[in-house]
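First the structure, which I've put down as structure tokens, then a few questions once you've had a look.
Note that one protein chain is taken out, while the other chains of the complex remain in position.
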Amino acid sequence: MAAAHIDMQARTAAWSGRFNEAMDERLLGYNASIPFDYRLALHDIRASIAHARMLAAQAIIPQPDFAVIEQGLLGIAQDIRDGTFQWSRALEDVHFNIERRLTERIGDAGKRLHTARSRNDQVATSMRLYLREAIAGIRQRIRHLQRAFVEQASQHADLLMPGFTHLQVAQPVTFGHHLMAYFEMLERDDGRFGDCATRLNQLPLGSAALAGTSFPIDREAVAHELGFDGVTRNSMDSVSDRDFVLEFLAAAAVLMIHLSRLSEELILWSSSAFGFVALPDRFCTGSSIMPQKKNPDIPELARAKAGRMLGLLTGAMAMMKAQPLAYNKDNQETQEAMFDAEQVLVTTLEVFTGLVAGLQPNASRMLAAADAGYATATDLADLLVRRSIPFRDAHEVVARVVRQAEAQGCPLAGLGEEVIATLMAQTLGIELQRARSILGDDLQRVLSVRGSAESRSHTGGTAPEAVRREVARARQLLNAAPGL
Amino acid sequence: MAAAHIDMQARTAAWSGRFNEAMDERLLGYNASIPFDYRLALHDIRASIAHARMLAAQAIIPQPDFAVIEQGLLGIAQDIRDGTFQWSRALEDVHFNIERRLTERIGDAGKRLHTARSRNDQVATSMRLYLREAIAGIRQRIRHLQRAFVEQASQHADLLMPGFTHLQVAQPVTFGHHLMAYFEMLERDDGRFGDCATRLNQLPLGSAALAGTSFPIDREAVAHELGFDGVTRNSMDSVSDRDFVLEFLAAAAVLMIHLSRLSEELILWSSSAFGFVALPDRFCTGSSIMPQKKNPDIPELARAKAGRMLGLLTGAMAMMKAQPLAYNKDNQETQEAMFDAEQVLVTTLEVFTGLVAGLQPNASRMLAAADAGYATATDLADLLVRRSIPFRDAHEVVARVVRQAEAQGCPLAGLGEEVIATLMAQTLGIELQRARSILGDDLQRVLSVRGSAESRSHTGGTAPEAVRREVARARQLLNAAPGL
Amino acid sequence: MAAAHIDMQARTAAWSGRFNEAMDERLLGYNASIPFDYRLALHDIRASIAHARMLAAQAIIPQPDFAVIEQGLLGIAQDIRDGTFQWSRALEDVHFNIERRLTERIGDAGKRLHTARSRNDQVATSMRLYLREAIAGIRQRIRHLQRAFVEQASQHADLLMPGFTHLQVAQPVTFGHHLMAYFEMLERDDGRFGDCATRLNQLPLGSAALAGTSFPIDREAVAHELGFDGVTRNSMDSVSDRDFVLEFLAAAAVLMIHLSRLSEELILWSSSAFGFVALPDRFCTGSSIMPQKKNPDIPELARAKAGRMLGLLTGAMAMMKAQPLAYNKDNQETQEAMFDAEQVLVTTLEVFTGLVAGLQPNASRMLAAADAGYATATDLADLLVRRSIPFRDAHEVVARVVRQAEAQGCPLAGLGEEVIATLMAQTLGIELQRARSILGDDLQRVLSVRGSAESRSHTGGTAPEAVRREVARARQLLNAAPGL
Partner (left out) sequence: MAAAHIDMQARTAAWSGRFNEAMDERLLGYNASIPFDYRLALHDIRASIAHARMLAAQAIIPQPDFAVIEQGLLGIAQDIRDGTFQWSRALEDVHFNIERRLTERIGDAGKRLHTARSRNDQVATSMRLYLREAIAGIRQRIRHLQRAFVEQASQHADLLMPGFTHLQVAQPVTFGHHLMAYFEMLERDDGRFGDCATRLNQLPLGSAALAGTSFPIDREAVAHELGFDGVTRNSMDSVSDRDFVLEFLAAAAVLMIHLSRLSEELILWSSSAFGFVALPDRFCTGSSIMPQKKNPDIPELARAKAGRMLGLLTGAMAMMKAQPLAYNKDNQETQEAMFDAEQVLVTTLEVFTGLVAGLQPNASRMLAAADAGYATATDLADLLVRRSIPFRDAHEVVARVVRQAEAQGCPLAGLGEEVIATLMAQTLGIELQRARSILGDDLQRVLSVRGSAESRSHTGGTAPEAVRREVARARQLLNAAPGL
């Protein structure tokens, strides 16, 4: 939908019959929501048509009025899509703007549309319709980004790199395995958005201002037409509830936290200290003063936008805190958070789908880093344990081996079997000969980065084989996802 | 579980083999998590037993070792329940404390327990077990509080009070209807906690430090014994993921926001300006200087604790932002937020269950307030609409009627039919006679508070009849809830 | 400054010499800051002129170049003020837009402007200049709002109302005293903004990208021309520091919290339950369905915007957390928070200045509420204490008196001296005669609402006399404030 053109000239507000004073120009700017809620227009119209159809079916308005209302609203919807609709700030919000225009176009029938409803249930309905659609779009983009991870993981299931804990080299992992961690995070994100969409999919319309209405309405019919799973059960809750915004923002914040973690890694990996990946030029910027720079602006911005999303969540929660029932104007401010969050999610997911697809790993830098960091120390410990040394004792042996390797400035494999056996004999108080026989003849394989990774082939493990299994599973899952 | 007694004397940490320097006393205090993570002890033990059983079944440790380990751990669990277990801060966390004690009790077999796992997957497992149980307890308490609302609503389904929007008297509602709004909020809360519990119920154990393990483990067997629905699919994600804490805190924050709204209303209602309800004395405190005061301390504290919960959520999200994979020590701080949030939820829910059950409404104050506030103006408008006046025109008529009533200082009904008909005729430009016939003969019923409420009998409406239907539905739902 | 018109057509970015790929259209939207940072334009130009003058003075650029640069920049500034400047999104930010235009206008001399600086120190300088001016504007508006409070307080220094703690009627206060509480809050707000403005008033220019520059610059001269108190002392800190934004947002959040408290009170006071004040019609809205409603939308929105401000603060702090030095692109996102916060503060302060000035208290409702709430119970206790009854004993006596009055449904004064003396004798275990003599003959004055308020005449007390003293002091303070 095109950005709104808003007429700032004051006209009469819809509720102004009772008041002696017109609203101050400055106050209009403070009060009006049309600069952001115009985004609800098409959903508002859709809900109005369903409402009017039901009013006519229940004989609350004349049947011919419905035909006129529907035609009028469809015409307005077309104007909005075309960008020719003229919004007025004096009419405060999207609902009044549309209703006023409708009455201008079709006369008295338009005035009957607002029968048996209120702005309070109307805005709640439009917001739920909007958010339901927004979430569907976000989930589709999550799938696209997941697919980018899966394809990269498939291609790099064998690529060895150091795995980090505490940003210290810990154990070898495969690049494919590392990338698939983000597939899993996004899978949970998708689930949270899905739960949110399911929970919000109850129709609040018919709650009117806060108490329901005295007209013989048929809420189930409206719910059915609008694709809701049912109707809300309490009118006061329905007009004051913004849980769906809070739950959406919480899911959004967690998703952005995941992408901020990826961003942090991309920034690290593309630094010269790591040199693990190159980001495509088109995702980077240069420096005005340092021509050699290739800055990872996109991940940095996404990292910051995780903070922004946290702010949107915090702000909206603080808005809802301690409000008495039922509707209060405070709720209006939650809309901006919802719109801003959707925008951030959509653009970030789209940008990252391209970015992830374009990542170019540097295999030699990755392997060198894995080799240099004593990353297979655990494997040595596990070998000892398999040869019946208690884990904690094995740990002590390996700790001394690492200290020796550090002192000599060589990798573990570089120490040689004899040194390792000697340290082991000393630590455990056993004969050197016994130590040698415990170590056996596959020490070099165990101490190798590839051997380490390949040995972790159970579900969830980092072995290329395990990664390929998860890639296959993920593809099935994505292929089964709706709308892809 | 009794509060932990912690030995602050320094002993050797489990990982200390490699280091040349002992950890500074001050640092121990900064680093140790045992002052809070002792709460995980019984879950840690349960997971350790399942892990050891699997190790034996897979022949990774000798079968007899398992028997000794299990017996040792059960003994430790008993000591912990009895409050006789001596925790040591120098052993940093609950996991080392238990493992060290196990080794003291059973010797070498104890050292084998840590085979094929790491503290990273161990703590993730214990936290999930803990949180799963915590959520079950919270959900049960949500049900108790819901039942308190349902019983009060049942008793007061007919009790009339003003419904507010913008804290202005809007339309009459029933007290039962108002209370049932909170039933609905809690229903969504319960759903969110349920979704969180379902999503977290995947076993991370077997992820080891971050890459999985080279031992031939059987993760599904452990998952089955511990009641998990399955195993996590990526070891790096499994040790770095704290989504379950964030999702729990988000659900907790929304629940506390709901209770903060109730608190705000209880504070308002028990003020002398409103006088709608009396809180039982035992939920109030007096003033040290103003003996006439009966302060709603409990709702005020709960209102503040909604802020505290928001802080816990914000803090935990900020902790997780931009962490590179896999495990970092930052994650440790999320535990305190989890424990604090559980404590706040449990106590608040329990206290509010008693508070809601003990609410004593003041029917006459409620009715008087509903009568005084022109709360049936909408009903007059609706009457006109039913008599074919377009909604917006009817609105204008009623606006003038209200202004007249305000000027005369009387309720709408007090104006008399003749005055209303005259204003109507002037506004619409019709004959007085026509206005009289439009108004018809049920004007007094329409303008009455009770008539207004009773006319809103559709699903979600405020009519006593509708409230009773929802109460019946809610009771069925609660009776069907597990564990109640 | 008029809103920016931005050309979305792609052109070449300033740093593009090195790159093989142009930036993707979608990425431009993600990356470009010009949609918000155009607000810095005039400050950027001012700083550029000062920088260029210094470059010429130090013979880093030819003197004639400076003249041309200055003229060019002044022309651009005029175009910006006129709204004729064409911004380009492809040029990313305000700095490149202006520099590119300058070079188009004046040729090679324009290319010399960027000598000895970087966008990193340039944006830090522009933001500080902008924020310094923004804070000055905010402080002036704080003064205006304070004056509105002072004038209302002056007019209503004698007006009695109940003072609340825990929203329970506690003791009588004067409306003037209550209003002056907000004067004090705003006084602290003003101090915080002042401290922030002082602390940020150090010139970062000359820090270049992060390390300073090899040109013989004169930072003190630039600082002097731009009105800074000095120069920053560390170039790495200078380009990465956004403390001034965080400190500004924290001060803004506290200010909005104050106004949210006022908003809460205005909402309560204008409810029919309280009826203490009427808000002017032009600050309220009506209801689309309930014609009798006069909704306090402005205070409700302000209350919500306090939540929004908290979100801006939280978000910006989360953005800055754990960034390594020196400049990262994350910092860009803090700008939007700064601009949004300024906008919220300016409009809210302006709107509230009118709102506070237009408040119309309802003296009879206030007095009736103060009379009804046993608000002088403390005064009775104090009387007893002055007659040598220990405070805690007096407290017990008064508690029983209140209980008796509640049982009889009358105010304290309505009980009569004899009843009070009897209760006192029973509680303290003294003769009735002694009790009578302790009470003395000024009991009615002590129990009166006016007598209670008038007796609290010390500094900070609620007595009309004390309020008038504070009003006089406040006027002096405001008259001495700069720029008013």
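Chains here go by letter, A, B and C, matching the order in which they are written, and residues are numbered from 1 within each.
In this text, contacts are C-beta pairs under 8 Å (C-beta built on N, C-alpha and C of every residue); 3 or more make two chains touch, one makes a residue touch a chain.
Because the structure is predicted, anything quoted here is derived from the model rather than measured.
Undergrad: One chain is left out of this view; which of C:Asn97, C:Thr232 or C:Thr353 touches it in the full complex?
TA: Considering all chains, including the one not shown, the answer is C:Thr232.
Undergrad: Using the touch definition up top, pick the residue from B:Ser118, B:Asn201, B:Asn362 or B:Ser455 that touches the left-out chain.
TA: Final answer for the missing-chain contact: B:Ser118.
Undergrad: Can you tell me which of C:Thr125, C:Asn295 or C:Thr462 touches the chain that was removed from the display?
TA: In the full complex, the listed residue that touches the missing chain is C:Thr462.
Undergrad: Hey, which of B:Asp281, B:Glu406 or B:Asp442 is the one touching the hidden chain?
TA: B:Asp281
Undergrad: May I ask you to list the residues on chain B that touch the chain which is not drawn?
TA: 13-24, 26-27, 29-31, 92, 95-96, 114, 117-120, 208-209, 280-292, 294-298, 300-301, 303-319, 321, 328-334, 336-337, 347-348, 350-351, 354
Undergrad: Touching the hidden chain in the full complex, which residues of chain A are there? Just list them.
TA: Chain A touches the chain not shown through residues 164-171, 267-268, 270-274, 286-297, 300, 314, 317-318, 321-322, 369, 372-375, 377-378, 381, 395-396, 398-399, 401-402, 406.
Undergrad: May I ask you to list the residues on chain C that touch the chain which is not drawn?
TA: 14-15, 17-18, 60, 103, 108-109, 111-116, 120, 163-167, 170-173, 177-178, 180-185, 188, 191-192, 195, 199, 206-217, 219-220, 231-241, 243, 246-247, 250, 253-254, 257, 260-261, 263-265, 268, 303, 306-307, 310, 313-314, 317-318, 320-329, 378-379, 382, 385-386, 390-393, 395-396, 399-400, 402-403, 452-453, 455-463, 466, 470, 473
Operating definition for what follows: only the chains that are shown with their structure count from here on.
Undergrad: Rounded to a whole Å, what is the gap between the Cα centroids of chain A and chain C?
TA: Averaging C-alpha atoms per chain gives centres 33 Å apart.
Undergrad: Counting only residues that touch at least 2 other chains, which ones in chain B make the list?
TA: Within chain B, the residues that touch at least two other chains are 164-167, 170-171, 268, 314, 317-318, 321-322, 378, 395-396, 399, 402.
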